[in-house]
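Data block below; observations after.
All protein chains but one are shown at their positions in the complex.
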Amino acid sequence: MNNFKLWCAKLLGMPPLASSNGQDVDDLIIYVHWLMLALFIGWIIYFFYALHRFRASRNPKADYVGVRNHASSVVELAVVVVEAVLLIFIAVPLWAKAVDKFPDAKDSTVIQIVAQQFAWNARYAGPDGKFGAQDMKRVSSTNIFGVDPSDPNGADDIQVLNEIHVPVGKPVIMYVSSKDVIHSLKIIAMRVCQDAIPGLRIPCWFTPTKIGRYQINCAQLCGSGHAGMTGGFLTVESQADFDKWLNSKTKKKIQSAE
Amino acid sequence: MDATVHQFPPYRKPDGHHAHDEHVHEHHDPGYWAKFIFSTDHKIIGIQYGFTALCFLLFGLFLMLMMRWQIAHPGTPVPIMGPVLEKLLGQVAAKGVISPELYNSFGAMHGTIMVFLGIVPLAFAAFGNYVVPLMIGAVDMAFPRVNMASYQAYFLGGLVMFVSFFIPGGAAQAGWTSYSPLATTIPTHGQLFWIIGMILLISSSLMGAINFIATIIQLRAPGMTWMRLPWFVWAQFVTAFLLLLAFPPLEAAAILQLMDNVAHTSFFLPTGLAVGGQLANVSGGGSPLLWQHLFWFLGHPEVYVLILPAMGIVCEIIANNTRKPIWGYKSLVYSVLTIGFLSFIVWAHHMYMTGMGTKISAFFQATTMIISIPSVIILTCFFISLWGGSIRFNTPMLFALAFLPMFGIGGLTGLPLGFNVSDVHLHDTYYIIAHFHYVVAPGTIFGLFAGIYYWFPKMTGRKMNEFWGRVHFWCSLIFMNLVFMPMFAQGMAGMLRRMSDGGANYSAAVNARSGAEVIGGLSDNIMALHVWILWAAVALGIAQIPFIVNLFWSIKHGEKVGDNPWNSTTLEWQTPTPPPHGNFIHTPTVYRGPYEYSVPGHATDFTPQNEPPAGSPVLQTATHAH
Partner (left out) sequence: MDIPYTVQPRPDTGVYNAKVGIWLFLASEVMLFGGLFSAYVLLRVGADPGTWPHGWQNVTLGTINTIVLALSAITTLLAWVACKVGQFGKFKFFHACTLLFALAFAIIHLNEYHEDLTHYEIHLTNGLIADGHMVENNLKEDHVIIEGRTVNDEKLLYDLRSQKIKESEIKIPRSEIASMENYGPWHNTYMALDFTMTGLHLLHVIAGSVVIGYLWLFGRKMWKTNPAQFTNRVEVSGLFWHFVDLVWIFLFPVLYLT
């Protein structure tokens, strides 16, 4: 079964997949394409057969009534049923899973992301696992996360530009926002896509399964640099590597503060 | 009652000036300006609309070619047109290279022009104006002067859009969707022109829509009951309602964006906006999503505005060239009404990635799936209609037939977009570009080509050249597919739309240079398709030359034909060609449905809607009269 799925994905030319939740996305795409293919082939065969059989030179006199049965209603009904099944049993539950069943923040890597023209800012809670207090009112060009500098929880928070690291096999929760125009955070291999909308902070999550370095795409027209907003990368690494990375960043921050 | 009213055919070929005699009191020559520029005759207005819209389509095609060059060869000067662009537009096209700003302008304006200045005016206004009053047996539109004003507003709107290319900074750059805050924060004035142009175009469409609906309700000929309307008229009727009710919210949105632009309000600008490293000097408190809701509330009905008239044309031509009634006329009517209604409640499927909750998402996924059913029914009816026909393959029919699988591909690829989960991967990729171009380009445009070839003899009394028509058809069909089919592959592979460099910066090649190995860059094969698409698009453009030449050449030199060259049943063919001012010599009376072809026992294989039933007393008086 899995091999078959892989084969389908390959046939459709889908890019490599590196998250567990992404399997749902790929599965649904594949199912729908089977439906499309069946309809297309069925109709196209009928279509050419009808054109051939009823061309004027072969069938000079048309039949006033034409088709007398209601076979087409069966086809239509079949489309309805298949679409309904896909919708009710697959699409809606999957989306519910994607937006309602968030993993527990304690077991996940939590990141805040603020997009800007034309880069990605990310903020981690640091070793204490707690973000410093934030307030939209504090948002400014130098404080795009609206951090309250007096909150001790924020002392070890770290902020990075474009280089986002996460440990493998652990869910990642991202709070996505933007400071200027609408961008869209799309990590193709993770099958996540979330518009980054100024004034809103929208959570989304995924669970990376493969170590590697992945491109982050901006999927929403955001100005003349939209095509060049390619500096963002997601690095999926082992927990140990991730901790090391996080520590080095924290240290750097504390050092520079002293 | 005077017997001649019921004469059949209601008009005899005017030997000499027979047709004119009866209306002699009206025939003071109105002069060129009154006749062609400020005409209130629906046929002239239809032709004005059609010609202007074709020019804009050509312009949209040109913009597209410039973009495709830039995609295939980013950063290199455009051949031939490069220096011209630089001369006309200045800095944004320095050295003949299309800058990202210019690319964004061209992209936004290609979309805007194709949709609002090309297809809607051609499909709805031009065909609707020329054909609908004739089809329902009306003397003109219900409000001829409003009709003229509608064209003038359209023309003005087009002018504003066109002029905006040449202002400093160029035309709008925020996509045809004009999402705020981007649209508001770009410092040039292109967006202002876009908004003003849109307000004019919306006003034009509103006037047109009111006119169409009133005409169809009020001016149907005696006997033309609702269920005897040609389905094309139904399609236009529903289209008019979509324009009437969906456009005003966009007008509201445009007014709000205008206020954001000129009165520095913050309807779409949230608190804490920092553009270009500086806190925007606005009060804040607005919502970017509000714009999206208002835009797509129009946007989705709009896509059915683009497709329904084309479906209507295809329906007429299929009935005519299979020589048999359309199968399932009633389901067609109910389907188109259902589409019209449902299209108002699916808009948020364009906003799946904005962080939608389960309930709202489930609602919009459900409506999106449900609305695909009437489309399936309509297509099925067309397919079934072929069965038992005696199919003539003339140029209009070829285009109409090609419409079916092309729309099929476009429509079917809408399904994976309709599910929130699968849209995650496909959103804003070239898969979507391919999806909707399949419905609007080889779909709608083919439908419109079919209509042009089909009704040309009514407008001019001559047919367009059949051979060149076929050349035009086969080349367009092949190159359309060569242009758009590869885009599915590109989109599936993750190529995003609106990339001024065609995604070169996301390509595997560029990623490789960054040192660490990056997974998921666009492969060389995918990138290489750009060049193929470019040349297919160029060929597609060249394939339009036979059409353009054919169109103008045939006005004077085409094969001369009679009033009803296609042996059609509907009323527009039962008038003189071209129809005089006032359309019908005598008000026609309608006795039957629109598609009575190959009626058993009838002498010819078509029975016009206004032919009195055999043995009716009217027919006898008419025969006596001769």
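Lettered A and B in written order, each chain numbered from 1.
The rule we apply is simple: a contact is a pair of C-beta atoms (placed from the backbone, for glycine too) under 8 Å apart; a residue touches a chain by one contact, two chains touch by 3 or more.
Everything quoted here is computed from the prediction, not taken from an experiment.
Peer 1: So one chain is hidden, and I want to know which residue out of B:L65, B:A108, B:V282 or B:C315 touches that hidden chain in the complete assembly.
Peer 2: Considering all chains, including the one not shown, the answer is B:V282.
Peer 1: Quick one: which of B:P248, B:G299 or B:G593 touches the chain that's been left out?
Peer 2: If we include the chain that is not displayed, B:P248 is the one touching it.
Peer 1: Which residue, B:I44, B:A174, B:L294 or B:M464, contacts the hidden chain when the whole complex is considered?
Peer 2: Touching the chain that is not displayed is residue B:L294.
Peer 1: Where the complex has a chain not shown, which of B:D140, B:E302 or B:D605 is the residue touching it?
Peer 2: From the options B:D140, B:E302 or B:D605, the contact with the absent chain belongs to B:D140.
Peer 1: What residues on chain B make contact with the chain left out of this view?
Peer 2: 23, 26, 139-140, 142-144, 146, 206, 209-211, 213-214, 217-219, 244-253, 255-256, 259, 263-267, 271, 282-283, 285-287, 289-290, 293-294, 297, 581-582
As a working rule, only the chains that are shown with their structure count from here on.
Peer 1: Just the number, please: Cα centre separation of chain A and chain B in whole Å.
Peer 2: It comes to 33 Å between the two C-alpha centres.
Peer 1: Applying the document's contact rule, which stretches of chain A touch chain B when the two form their complex?
Peer 2: Touching chain B from chain A are residues 12-16, 18, 24-26, 28-29, 32-33, 35-36, 39-40, 43-44, 46-47, 50-51, 54-56, 59-67, 72, 75-76, 79-80, 83-84, 86-87, 90-92, 94-96, 98-100, 116-117, 136-137, 139-141, 144, 146, 179-182, 184, 186, 188-189, 191-195, 197-200, 202-204, 210, 212-215, 217-228, 230, 233.
Peer 1: Applying the document's contact rule, which stretches of chain B touch chain A when the two form their complex?
Peer 2: For chain B paired with chain A, touching residues are 99-101, 104, 173-175, 179, 181-182, 185-186, 270-279, 284, 286-289, 322-325, 327, 353-358, 361-362, 365-366, 369, 372-373, 376-377, 379-381, 383-393, 401, 404-405, 408-409, 412-413, 415-416, 419-422, 424-429, 489, 492-494, 496, 498-501, 503-506, 510-511, 516-521, 597-600, 605.
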